[in-house]
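For this depiction, one protein chain was excluded, whereas all remaining protein chains were kept in their positions.
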Amino acid sequence: MVISPVHYIAVPLLAAFLIPLLSKFIHKELARIVPGIVFLYSIFISITLMLQIGDKGIISEVIAGWQAPWGINLVFSPFSGFLASLMSIIGFLIWLYSYNFKKIDKEQSQKYHILQMMMVTGAIGIVLTGDIFNLFVFMEITAITAYSLTSFYRERDGAEAGFKYLLIGSFASVLILLAIMILYTQLGTLNMAEIAQKSHLIPTSLKTTIIVLFLVGFGIEAEMFPLNGWAPDAYSQSPGPIGAAFAGIVVKAGVYALVRVIFTLFDIHGAYDFLIYGGLITMIIAETSALAQTNLKRMLAYSSIGQMGFVLMAFGIGTHQAIVGALFLMFNHAIIKSLLFMSGSYLTYNSLTKQISALSGLGKKLPLVSILFGIGAFAIVGLPPFSGFWSKLYVLSAAADKNMLLLIMTILAVSIVEIIYYFRVVSTLYYGKQNPEIEIQKPSINAMVSMIALGITILVVGVYPDVITNLLENAATALTDKATYIQSVLTQNLPIN
Amino acid sequence: MNSFFLILLILLAGAAISFALGKISSIISGTVAFLSIASASVLFFTQLKNNTYIEFPLGEIQLQWGIDSFGYIFALIVLGLGSLASLYSISYMQNKERTGIFYFNFVLVITSMVGIIFSQDFISFFIFWEIMTWSSYLLIIFNKKDVKEIGVKYMIFSAIGAYSMLTAIVMIKGNYNTFLISDAIQAGAFNFTNNEYIPILLLIGFAVKAATMPLHVWAPKAYSNSPMSFTVIFSGAMSKMGVLGMALVLVRIFTFNANNEAILPNFSPIILQQTLAWLGAITAVIATLYALMQDDAKKLLAYSSIAQLGYITVGLAIGTKLSVMAALFLAIVHGIFKGALFMVAGAVERQAGTTDMTKVSGLIRKMPFTFFTALIAIIALAGIPPLGGFVGKWMLYESLITESNSYFLVILVFFSSTSAFLYCYRFLFGLFLGQEEEATKDVKEAPITMIIPMLILSVLLMVTGAYPGILFDPIAKGMETIGFNNVTWDMSVLGNIWGNSVNMIYVWLTIVIVFIAAFIFLTLKGLKGTRYVSTKDISTSGEIPLEHENLTFQINFFQPFRRAAAPMYKRSMDKIWNEIGSGLESLFNFTRKIYTGNGQTYAIFVIAFLVLMLLLKDTLFLN
Amino acid sequence: MDNLQIENNILETIKTAFKVEGKVVREKRVEITAHKQLISSILLFAKNQHNYIHLNHITCVDWIEDGEFEINYIIWSPTTKNTLIIKTRISRENAQMENIDNIWDQANTYEREMREMYGIEFPGLIGEHEFILEDWDEMPPMRRDFDTLEYATKTFYQRPGREDAKDVREELTKQSGEEIPEFAKKYSREK
Amino acid sequence: MTITENNIKQPIGEYIQNWARKHSLFVLAYGTGCGAIEIPPTMTSRYDAERFGIRGAATPRQADVLLITGYLATKSLKRVIRVYEQMQDPKYVIAFGSCTINGGMYYDSYNTINALDRYIPVDVYINGCMPRPEAVISGFVELQKQIASGNAYNATKYKENLEWYRENQKKIIKNWRMPDYNW
Partner (left out) sequence: MEDLAIKILGAVLTTIMAFTVGMFYGGFVRKLTARVQNRRGPVVYQNFIDLLKLQSKTTNIAHGFMHHMAPIWMIIASLTTLMFLPILNGNLWFPNISFHGDLIFLLYMMVFGSLGMALGAGQTGNPNSAIGVTRGLSQMVGFEIPFVMSLIALMIQYKTTSIQDIMIAQNESGIWNMFSNPFAFLAALFAMFGMFRYSPFDIVGAPAELASGPVSEFGGKYLGTMMTANSIFSFFKLTLYVNLFMAGAGNINDVGIVATLIAIVILLIKTFALYMVPVFYGWVSPRYRTEQAIRYFWAWPSALGLIGIVWALI
């Protein structure tokens, strides 16, 4: 069998249709196991393709044989491939974690796993697709699964959060669709590579309008301030692993789209500054809001928003090193925030309000989970020798190269805020008074395995960042090198005349 | 295998093993920690030669490790004190909970400090610096007391320091495209002409660890609340890491200045130098004033540490040969005597249960060796001849008077050091003298593994008093490494540039002769008629203190002094920081309210943002 | 008697309120005799109604002839500058009196002294029994039936050669021809 | 080598010692009674006891002479005994006022002792109620004579007959909570 990026999309879609049938006719358990197999397969594809592109450069695959720019194509560049691999790995770990997650009760677990799988698939689709309309479609897939997962618990708060998400998300859909329409009327194509090639043909005022529409539309998914009102509620009301999925996968896809629009579609420098300021403001507001939170999940949500702001800002700096840093940040955020959500949801398992005070003294009762949470907290604030430090260092030195002293100061000042609230949690965890009434939930083995895997990744990358930097360098090059992208997408698939 | 890696590996392995063994037995775990630190020290001092360097890349960054004479000075403190403190903590941590975590972090702190000394590039420097910070954070809150306040304060200030350092580091990278310290120095990264922010930011970073005003507020509680065997390291060695960095940066500034090259017109290093020196002196004064008001021996020592670091800062900031020498000498000696004193406090805490001086008194008969250590260390701390502390103080004063024109600084420093006598006395009196408490009737002397390190340190203090040259040797070499030339020293004669000197051998001779003569006379004379009575047998106008009554004067000890110096107690940096903190917090509370939780509001945000963007699109995206 | 108007007023109000006997001794001094059960009420009344906020003293007199202790509460008002003396008598046998240190804290001192020196019990009185005397295990020394000379002779060494150690009252009555009442003779030291 | 003065033979070392002790009397004036008021005139300009080397001492540790000025309540006696025992040898006691001799006007009081020398050894009694400063100085001079002649051995007497003294003391101080002084 030829491994192709199409399998990323096709296999899960197929599985999604098959699962209800399988579970009905063969075994119920299959509904929960099959998504894992699908994810494993995705990881397998990722590894194979990543090895391949080491030689070939960019792989461009056309769905259903229509050639670009008319057909719908999937582009597996080092950049998108990196993100796709990351998403499939995180998706797998989240599946592993949520397998047997007691709260997702048996009846619904079928739905849960299908939805989760579809969400990841949608996100991977966003990353891989080379077609702007397709991107919109995948975004809708992701968004709709995300809405339903947000209100998965079928409680009042969950429904409210889901509704809010839906409300804001529909704005995003409308705006993106509008932008695509305008784009299509102007250029008559939906292929991103071709759009990038022809973007200078659009009248300037229209071009800026399109950019604004895209920015706001994808900005909603990328949690940019002030478009991120949905995020805290969605994070905190969805099941624990879904919070991890939001942070590790969905938002990444949004950022990808945003970055793709700015870097590849319209190479406008004003947009870089916009990213910097937008990211900075997002970061400041989110982190300072996180400081005042007493709810652990909300705190993590705000922290996640802040991190995304940081990522946007890093992209905004725009140099090669900054983009490496930004990708590194995305990677780190994906693994660390997933770990935090995962371990955090076991730590607050039986607490209704998910208050930080409920963690008091759990360090003794749940030693391993607590240590993992501690590692996550240390890593996310950027303490060496954990992985978070390196990404911060990359971004900062990139900023320093551009002599953005004020920016550095602000980032670090915000980091101090971050340190305060994370360390507050850690110290409550380990040094708080033990509350004997709290019933703890021992994590299942598979959840433990997935968390430990994340923890070890954090440590390994922290001590020896070289394992990841090579990938990042390639990815960054792929992102900035617009010409190669256009050329390889268009030429690889064009029939030889 | 390379000795650098070997040393760090031994230490890391020690940390890991003692963590694993912590559940089984605290003694075994402590022994492992001690053995790993001791063997690392042995390895360090036997295997590593000066000026050996290794280079290796990590994450596209060229890292360099090495050891030079300057780092050697601090290695002396870190590894020497580290070995003794780990030996000490075997008994100190006995029968305590969570010893695994303690030893893990303890060894990790030592490891990171050794790493800092090894680091010849900023990245590994910063990495080790941060490891040191968070591992010490975990130790500070180890006792579970006031975790929120102490830990958060420590973390905030450490983060401020670390991040200003990080800013400077990335700026060096940005401007000079190097992470190597030596390259940065060559390129003039610390010079004021090129970029005045880099040295200042670095200095802020180091000043936090050196607890210089106004960044010192984390220190008192952090020092006093961590387990004492760690505070030995914390105050004795870890604060010296700040000194190390300060010395590096400051000396760079001043040697540059001494060459009389261009100085920035508006902001010359002289101002920085004076500012820092004054900050150091004010730190010393304020910390001393607070130290003598403390009722808890640990807190007293904590404040005293801050004051001593203030002297060191003054010495470094003045930046002449003698003053830097004094500062480095004081740094080592402070490590020794403050280590000894914290060990004493720990011994008292372990044996008597508390170090609150209003609750413990009259331990001298019960813990004679501990008292002896305390006495020697206090004499050194007070800077009274003939011990090591005096040597450092003497050089500091002489350098201030003879080599710089900062006469008024001398007065401040002197005021602080005279007031230090008060708390020195308070410490000895509060714990060891006075009448015995009923509650501490059955107190025994500390176990031998605690006594030995204490006695070793007190002997060291005496030796450095008689032969300070032992320490001058590495210090002079280190100073030559960082840019001074022709650093002269003598085995036991201290001299200033005016040609005046003190010969410590003569001082010792006189004191010893007089001591022996007087001791023999006073002891032998009327030996039969001399009776040693209990401390309850005192002339209290004939009133007989009952068993449970303790007449020792302990509360409001320096009330008259406090009254006299009342204006100086009115404001405290702590309060100012707290106000800033609460102000920021309410500001942050305001930002939190942006997220109302109302979907309509969010929708309005989105629409408003869209409209705003559409309005501004031309200015934003057209360029 | 205009100048005694205030005193009379006070006396009248207390009299009407408690149906007790009393008289105006002189300017700024009123005396009331009351039953012991009324004492605390009268004191409170005087304190609250007439602003007698200051307790000067509580004294005790041993009326051994009547078999009673007389306890005098001397209180003073800063507004009228008036002294009010409230007298009561209690039996010497199992002497017991109400504790008033909840009205005036300083009453505690006087009551402890009375307890120690006269053996009057004050239920609920805070403080150790030993107050002024040390290791006293005899009869309370201020009671008139306590013979100090006998005690002193018994306890302390009496240096011989004291001729003047005589009861002075005896000598005085002898010289002046004054008659000593019978009951007093019972307590005479010249036996 | 001996030296003879006032028909008393002494070795020269002892003579010098006694001479020094005689001329340097540090007095702890224990103001138990009304006699304490006689001390200030004795010490100050009018009578100037300092010319005899007499000087006030604040604590029993430094004092040579314990001056009991007037009546002694049983409660004070306890303190006086303690103070006396805290003094360092050689030590002397001067008791003045009739009360210390035979109780004076408090002879029948239930809490005043009548004869001080039953409880602690007295070197010199000064009679009077109260003795005037001249009498006090005369008493000191008498003490000096005793010291010079080597006869001021009352402290030794106390040590040797401690049991007898203790018995007397305990008769009054029933609850004996005094520290043990290892005589």
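The first chain written gets the first letter, and so on, giving A, B, C and D; residue counts start at 1 in each chain.
By definition in this document, contacts are C-beta pairs under 8 Å (C-beta built on N, C-alpha and C of every residue); 3 or more make two chains touch, one makes a residue touch a chain.
Not measured: the values here are computed from a predicted model.
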item: Visible contact partners (per top-of-document touch definition) of the missing chain; value: B, D
item: Option touching the unshown chain, where B:T481, B:N496 or B:T591 are the choices; value: B:N496
item: Touching the absent chain when the full complex is considered, from B:Y197, B:F414, B:W489 or B:W577; value: B:F414
item: Sole residue of B:G174, B:G383, B:P453 or B:G599 that reaches the chain not shown, by the stated touch rule; value: B:G383
item: Subunit D, residues in touch with the chain not shown (by the definition above); value: 16-17, 19-21, 23-24, 26, 44-45, 48, 50-51, 53, 55-59, 61-64, 86, 88-90
item: Footprint left on subunit B by the chain that the document does not show; value: 362, 364-365, 368, 375, 379, 382-385, 390, 393-394, 397-398, 401-402, 407-408, 410-411, 414-415, 418-419, 421-422, 424-425, 428-429, 433-435, 493, 496, 498-503, 506-507, 510-511, 514-515, 518-519, 521-523, 525-526, 529-541, 551-553, 557-558, 560-561, 563-565
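The definition used in the following text is that only the chains that are shown with their structure count from here on.
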item: B-D against C-D, pair bridged by the larger set of C-beta contacts; value: C-D
item: Farthest chain (mean CA position) relative to subunit D; value: A
item: Where subunit B touches two or more other chains at once, by residue number; value: none
item: Numbers and ranges of subunit D residues touching at least 2 other chains; value: 78
item: Pairs of chains found to touch, sorted by chain label; value: A-B, B-D, C-D
item: In the complex with subunit D, residue positions of subunit C that touch it; value: 133-135, 137-138, 141, 146, 148-149, 151-152, 155-159, 161-162, 165, 189
item: Of subunit D, residues touching subunit B in the complex; value: 30, 59-61, 76, 78-80, 82-83, 86, 89, 177-179, 181-182
item: Interface residues, subunit B side, partner subunit A - complex; value: 57-60, 123, 126-128, 130-131, 133-134, 137-138, 141, 144, 147-148, 151-152, 155-156, 159-160, 163-164, 166-167, 170-171, 173-175, 197, 585, 587-589, 591-592, 594-595, 597, 599, 601-603, 605-610, 613-614, 617-618, 620-623
